[in-house]
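A single protein chain has been omitted; all remaining protein chains appear in their positions.
And then chain A:
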Amino acid sequence: MFSYEFMRNAFAAGTIIAIICGIMGVFVIARNMSFLTHTLSEIGFSGAAFGVFAGWAPLNGMLLFTVVSSVIVGQLSARSERREAATSAISALFIGMGILFLSLANKNASYATSILFGSVIGISAGDVQQMLWLSLLVLLVVFVIYRFLKFDSFDHTGARVKGLWTNALSVTFLVLLALSVSVAAQIVGSLLIFILLTLPAATAKYFAHTVGGMMVLAIVLALVGVWSGLTLSYVTNYPVSFFIAAIEAVFYFIALGWQKLQTAE
């Protein structure tokens, strides 16, 4: 399997993605942003389609759209009572735009499928390098603002009273999330990105005893999902995103069952 360059690239990219998603996912879960993450992935689809239309690499189109829109989405959904409606409206708008851009670019349905559901064979060494730099940037910023982000994510009231710049933190986090979405979409596709950004951390929540432990476990679960998914995809020739989605969903349902047992005791 590793004699093929595309598989080596896919494993390298998958490893980077799993680490980023494991770490960012902990904050996504703590900040209740699963739905917003889903919307960002749809915006990513639109961005990738725009990239194709404009003659750019899809990743660059994704980066442009997700980063700009993350700030707008964050502002529009700041008030919790309108969050879901605002997010749904933006989601619908961007899916429509993505279809329009693909149509304008004269690309067929299989191209759209590749953006939406990801592709293993399309990842070059250059893509891996770009993903690595973006991921290192995300990790560096998270490292620098970790304490503030953790405080604001797990105890927003306390962070506000402390006088932390919670609005600035929120925007910074959304930009980091947009970068993570763009990176991770390369393997699982823009439509299924929320799998890796939410499920491993949501599963880890039930087993870990500390925030650090939740982060480590989320990374491990994402790594297991990505590596197993890539291997099974190689062996069976079925889509990698199916296997990753199935594995992470199984982990999550096991966690729910385990939690139920714990509560019943």
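One rule holds for everything that comes next: a contact is a pair of C-beta atoms (placed from the backbone, for glycine too) under 8 Å apart; a residue touches a chain by one contact, two chains touch by 3 or more; residues count from 1.
We take it that contacts and distances are computed from a predicted model.
The listed choices are "Sodiumsolute symporter associated protein", "Glutamyl-tRNA(Gln) amidotransferase subunit A", "Metal ABC transporter ATP-binding protein" or "Xanthine dehydrogenase family protein subunit M"; the UniProt protein name belonging to the chain that is not shown reads "Metal ABC transporter ATP-binding protein".
Check A:Leu76, A:Leu93, A:Val211 or A:Val224 against the missing chain and you find that the one touching it is A:Val211. Interface residues of chain A with the unshown chain, by the touch rule above, are 30, 143-144, 146-148, 150-151, 154-164, 204-206, 208-214, 259.
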